[in-house]
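The other protein chains are all here in position, but one chain of the complex has been omitted.
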Amino acid sequence: MTWCPEAADPAASGPVRKTLEMQDIKRPQRRWFVRPSSAYDQRSAMLFLAPMMLVLSVVAVFPVLYSFWISLHDLKLTRPHRVPFVWFDNYVKLFTDPLFWESVGRTASFTVMSVLAIMVIATLMSLLLNENFRGRRVLSAILLIPWAIPYVANGLMWKWIYDSGYGALNGLLMQMGLIDKYVVMLGDTAKTMPLITNAFVWKEVPLATILLLVTLKSIRADLYSAAKVDGANVLQRFVHITLPQLVPGFALVMIYESMMAIRHFDLFFILTEGGPADASHVVAWQVYVETFRKLAFGTGSALAYIMAVATFVLAYFVIRSTSRKL
Amino acid sequence: MARIKFEAVGKKYPNGFAALENLNLDIADKEFLVLLGPSGCGKSTTLNMIAGLEDVTDGNLMFDDAVMNTVPSHKRDVAMVFQSYALYPHKSVYENIAFGLRMRKYPKDEIDRRVRDAARRLEIEPLLERRPDQLSGGQRQRVALGRAMVRQPQVFLMDEPLSNLDAALRISMRAEIKQLHQAMQTTFVYVTHDQAEALTLADRIVVMRGGVVQQIGVPDEIYERPRNMFVASFLGNPPINFIEGKLVDLGSGMAVERGGLRVALPPEAALKVQGQSGRDVVLGLRAEDVVEDPSPVADATLSGRVAAVLPVGSDQFLEMEVEGSKLFLRLGKECRYREGDNASLTINANRLHLFDKQSTQSLLWA
Partner (left out) sequence: MTSFLPGRRTLLFFGSLLFALYVLAPIAWLVSSSFQSEAEITSVPPHWVPEQPTLENFAAIFQFSEEVVTYENRKQGDTATGGFIPSTAVNLLPSMKNSFIVALAVVVLNLLVSVPAAYALAKIRFIGRTSSIYFMLSTRVIPDIALVVPFFLFVQKLGLMDNLWALIITYLAITVPFSIFILTGYFESLPDELDKAARVDGCSRLQTLVLVYLPLALPSLVAVVLFTFLTSWNEFLLALMFTQTPASQTMPIVVASFTSDFNISFSFINAAGVMAIVPPVIIAIMFERYIVSGLTAGAVKG
């Protein structure tokens, strides 16, 4: 039996303000020191981690370093025996090439458009799936299909839908009376990128939805109850509880999808091979061209390296936000 | 058989934080030792060290003269009961209890015998095939006890095992644990922050704070002769009342003075502080050490305004304001004071505690 009566916290009256609890959530505990429990623990941990370290070092660290090394050389597989060391020539050539910057621009606009579309659709879908209703499981299962299929199949499917001669999109538009006859789709430089973007978005939405759904589900239910008692209505609850806790997860998904968009290759290969007239010639495609068509490994490496750095900068933010959870 | 000795043991983390400092403790075989203190005082760390779950960074931990510092948990012969029971959710009650024995490769029939024996003693036999999530808190606690019991270990460790139970269950479980100790004749090391539990169960109590041992002794000694203000305040419910004042020499003896209040010290106590008039001291008065005496005694009376009266069935508690301090005092039901009254209560001077204000150490007992 406790003796002293607990000092009562003066309850905040009025609309939902930041309660002590919400502040706790917004600034999660950060473990600022690591304490090894014992020498046996240290040994066990090292042992358990060893396979992962081995695999990652060999297959991830080594290529990165090697790739950088190659990018400093003028390595052309067409004449593999003469490999002069050219310092940063490859990079300079790239940065001074207007075509490079065009492709960067295309990649950037592709990324922005896709991520925007993905986030909007995924947010709506995750809000929908967060509700409980009959058939939700079915919808959830259906949702997984685009995620599950390979990109090549995705590309193939949309290529057929977009086909200029017999495609379903053309057919649909004509049946709806929007066009008189079939138009050129992927071959029309104005339409190329939007169509590819659509195909990409369609496939990426499920994963984004699930990640957002996971975030939504992690919001504590009793916060909503507390807010109701505090007098908040539906909109206020959404604004003061759902939104603030959704933001970190939202940012995480956004950054992840941006990374996926920047490095995406498969659709550009299947649908347009960088064409028509370079309309879909993004950086990833350029790497392929340099490496496999021109066999200029030096340039290809340099380009890949630039992409890696750009992605790394983006990923820095991902690591920052995820390490809070870890 | 199971003497545990801590020799100048310390636990320091890489960032410099010291969870334990210079712990010297000798736990006798078959003793029921309680580690008592607030959160963060190092009691759980000490327990984990015995279990082998935490490393000893300084000093030596010995079981019967064998240094155990680097021996991992699964090689020690200890059993542990956790605050949250830590039952394996995917195993039945039977399997939960049997697990430790299986890991140590006991023969099947021996395992079965021990498990059923323990289950009978704990009265959980009908639950053997159930899963933890189908049990109540009290039942889960018994399973956790059973799991530790069957191992018949050298040392029984308990980390606040009753904290998650409701009040009535807690009290009855205390008795059961005491009986278990008698029956098993093994060393028990028990961690808690509940002083009532410590007083009930312990053969000896180790009071800890901030990684440092405050006092080691039998319950009576800790309660009656606390060595500093922390120990005095930690044991006893409601907590001891502290009144700050100055020592004065009355000629006939020493007293503590604060404003209009003067309390004379009994002769043995006065002897210890002879000639230290003017020293800043703190008087310690337990809630039960006052009586309502119609005839006020000189230099042994508390007078003040009654701020609140709180009846609790068997007694009454008074919150009194005396010379600016708020005191909690316990009186019998017959006491008829009401809020706002001016009260006069007689102090039992023989039961006073005296501490140095600066060092908080007791001036009466070393």
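Read from first to last, the chains carry the letters A and B; within each, the first residue is number 1.
Criterion: contacts are C-beta pairs under 8 Å (C-beta built on N, C-alpha and C of every residue); 3 or more make two chains touch, one makes a residue touch a chain.
Computed from a predicted structure; not experimentally measured.
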Using the touch definition from the top, which of A:70, A:208 or A:279 touches the missing chain?
A:70
Hidden partner sits against chain A at residues 34-37, 40-42, 44-49, 51-53, 55-56, 58-64, 66-67, 70, 121, 124-125, 128, 130-131, 133, 135-137, 139-153, 155-161, 163, 165-168, 171, 174-175, 182, 202, 206, 210-211, 213-214, 216-218, 224, 228, 234, 237, 242, 259, 262-263, 265-266, 269-270, 273, 284, 287-288, 291-292, 297, 300-301, 304-305, 307-308, 311-312, 315, 318-319, 322-323, 325-326
Residues belonging to chain B that touch the chain removed from view
14, 48, 51-53, 72-74, 78-80, 82-90, 99-100, 103-104, 132-133, 147, 151, 157
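Quick note on the criterion: only the chains that are shown with their structure count from here on.
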Go ahead and note the Å separation of the Cα centroids belonging to chain A and chain B.
55
Hey, which residues of chain B end up touching chain A in the complex?
13-15, 17, 52-55, 70, 72, 167, 237-239, 317, 328
Going by the contact rule at the top, pick out the chain A residues touching chain B in the complex.
1, 3-4, 32-41
